[in-house]
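All protein chains but one are shown in place.
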Amino acid sequence: MSDSEAASNGGGVLDAVAARLLDASVLERIGIAVASTTLAILIGLVVAAATGYDPVQFASQLLVGAFGSERAIARTLRSTTLFVLTGVAVAIAFRAGVFNIGVQGQFVVGGFSTVVSIIWLAAFVPSGTVGGIVLMLSGTAAGVVTGGLYGALPGVMKAYGDANEIITTIMLNFIATGFVGWLVAGPFGDPEATATRTRRLPDNVELPQAVFGDPNLSIVGILLMLGVVALVAVITSRTRFGYDMVTSGYQDTAATYSGVDAKRMVISTMTFSGMVAGLTGALFVIMIQGYYTDPSGIGNYGFDAIAVSLLAANNPLGVLPAGLLFGGLESASSHVQINSDVPVQLIDGIVGLVVLFVAAPELFRMIAARTGLGGDAE
Amino acid sequence: MTDRQAEVDETSGIGRRMLLASGGALATGTVFAGCLGGGGGSDDGGSDGSTTQVAIISSPAGFDDNAFNDNAVDGLEQASDEFDLEYTTVEETQEAQYESVQADTAESGYDLIICVGDNHTDPLSTNAEEYPDQNWMLINNVIEGADNVSGWIEMNNEMSFLAGVAAGVMTQEDFEYEGSSTDPDGSTVGFVGGEDIPLINAFEQSYIEGVEWVDDGIEVLTGYGGSFSDTGAANDVAESQIDDGADIVWHAASAAGGGVFSAAQDNGRFALGVDVDQSVTEDQYQDVILGSSVKALNEATYTVAEAVVNGNFSEYVGEQNLSIAQGSIDFVVGQAFEGELPDALSENIQDAKEGFENDEIELTCGPTSC
Partner (left out) sequence: MTRNAPAVRLEGITKRFGDVVANDAVDFTLDQGSIHALLGENGSGKTTLMSVLYGLYDQNSGTIHVDGEERTFESPRDAMDAGVGMIHQHFQLVKPMTVLQNVILGHEPTEGGTVDEASARAEIEDICDRYGFDIDRELDTPVEELDLGAQQRVEIVKSLYRGAEVLILDEPTAVLTPQEVDGLMEVMNDLREDGRSLIFISHKLDEALEIADDITVLRDGKAMGTVPAAETTESDLARMMVGREVLFDRLERDPGTGAPVLEVEDLRVSGDRGRERVEGVDLTVHEGEILGIAGVQGNGQSELIEGITGLRRPDDGIVRLGGTDIADRSRRDRIEDGIAYIPEDRQTEGLVQEYSLQRNALLGNQTIEPYAKNGFLDWDAVENHAADVIEEYDVQPPNPETDAESLSGGNQQKFIVGREIGHDPDVLVASHPTRGVDIGSIEFIHERLMELRDQGVGILMVSSKLEEIQKLSDRIAVMYEGEFVDVVDPEAVTESDLGLLMAGGTLAEGSDDESESVDGGVSS
């Protein structure tokens, strides 16, 4: 027997596993996600018990921390908004078979350009509510456009230079973080601030609060999140562009056969994905931050979004519960830190397990689909 | 090390909370589960018989940075050993969350909440007003007009000056140790910064003034590696300074400083550490680290915690300094060089410190910028 036969034999097992995962129906995948999440939390509780903490109390802390009070719910929704929106950005690209790992970078440049454009425009726009709305709309537009362009860039490099988008988007993340960090520290820094940050957005740039009275959560943000999810869901399922995009993701050769221009598709997908990431950046600065700071300290929403999207099997609607789970865990981890002696790392561990149980197999499934493992047996 | 530097370190961080936040929380663990109940802090801290509860919220660099954040926790650890006091670490690496985390912590009824890092300033100016009965401690800035915030500013300029004094003295000495030596013929020293930003420019300028305080004939070579984490870049800068005659090199480059130490080690010259006793934290280079300019943040947190326990927090409200006069900025001799260094060094350091205590030395730069 030759090595290649050995490989194909060993590949048989892999093939079988891959085939099984490829065959998983939507319901099965939801089942897998729910079961894995439950299992991850159970393991977390067992570890808590094994290390001498009261697991029942830990569980209740998780719940209380995520949903136990108005403050907690507001905190959860705030994170959820960002996880869902960045998750949708990732899902758009993954759906189309383009591995946009650069959502974080697009999120950063989008948010930064929102801040810069609002501060610049503020000099020409009257203060007051109307001026504030004008500033927010134009700032958001700037964020969306910049995020879209920053996403389009690796798309163009892939389409016309055959540059692997995984590598280019990762590199562009570093560039975004470094360059915006430099801009924030230098040319765009607030000369009066001691910390590294830009000037604050003008006072009239403020969204109306949600029911919970949390200054960093607005009903507009929540509605925007739901609107984007609905929009992306409609686009992917009911439009020609969505069909072209999803078909390219499943089988690019079939998409080409059906008249999709593969190069243009990659670019428009990356642009679309980057636009949603840029929108998230705009919402982040307008609703939460109020200025821009060193991007290394704004969180990893664009990276966590990969796990959110995978947990949702890259379905825009599925991103809602997945984002809520991540938002809830993030919120609970903040609560647990402050209010109990259970190490917060346990919650990170649970998030890690969810990723391991759900997202990793999903990623494997996607790779299997791409490489033809588990494909036609004949 | 400064929070700015630590924050940059975070860019390479993989897990946001890679290690256990602090041994402290577990070590002192005891019964501390659940909400602490409402009530808020009493007016002036004041231990009315119950255990004093302190929370410390990290800078974006997070805990376990072997510097800034951990240094602040050390003071609390010490306080918890000596008083009826418990503390909780709250790690938050996202600046955008500070407003919310501070408020959540305030809602949980701690007697004192310590916010590490300048990044807490803006949110805290809101929350100090929102929670007027809460005692706050802010490290690296002050909240103007707040009567419930103890704001601590580290006099980085003084610290840098002491490093300059040490470098200025040593370059003029004829000193040898295990293969390294000063250059008796020349008197040139070096400074390697991380990023070229106002904060580090203040370090640089104050260092130069320290060198010149010793002898303004000494040449100071300065350069920036451009990063707080790229040891290779810092190494290149230090190597070229040593080539140009520098025999003592100090750095303000955070984690990238290791490159400066290795340059000194490879070329048989000496270096100085920053923030903490780096001959201990970077002990593979202890044979070239003559000493370190340090700031003792732990003393600040210890002092304020103690004040809360004793009910006299109000004495520390407003601007406080981590300064030579406070005894919290100093120059320590490297662990391999204890008793080895010439008396001129300790004499000059002592003179410089007295100069600050008596307000005889004026610096061009403030603690965070010029």
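A and B are the chain letters, set down in written order, and residue numbers restart from 1 in every chain.
Following the convention adopted for this analysis, a residue touches a chain if its C-beta (ideal position, glycine included) is under 8 Å from a C-beta of that chain, and two chains touch if they have at least 3 such contacts.
None of the values given here were measured: they were computed from a predicted structure.
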Discussion item. By the document's own contact criterion, which visible chains does the hidden chain reach in the full complex?
Written reply: A
Worksheet item: In the complete assembly, which of A:S69, A:S138, A:Q209 or A:Q251 touches the absent chain?
Response: A:Q251
Item to complete: Could you please point out the chain A residues that touch the chain left off the display?
Response: 1-6, 8-9, 12, 22, 238-241, 243-244, 247, 250-251, 253-254, 256-261, 369, 375-376, 378
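Here is the rule we go by: only the chains that are shown with their structure count from here on.
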Worksheet, complete the sentence: Within the complex, chain B is touched by chain A residues 54, 57, 61, 71, 75, 78, 177, 185-186, 193-196, 200, 214-216, 284, 288-289, 291, 293-294, 296-300, 334-335, 337-345, 348
Response to the item:
Residue set of chain B touching chain A in the complex reads 4, 7-8, 10-11, 15-17, 19-21, 25-26, 29, 32-36, 55, 60, 88-97, 99-101, 103-105, 107-108, 117-119, 121-122, 126, 140-141, 195, 197, 368-369
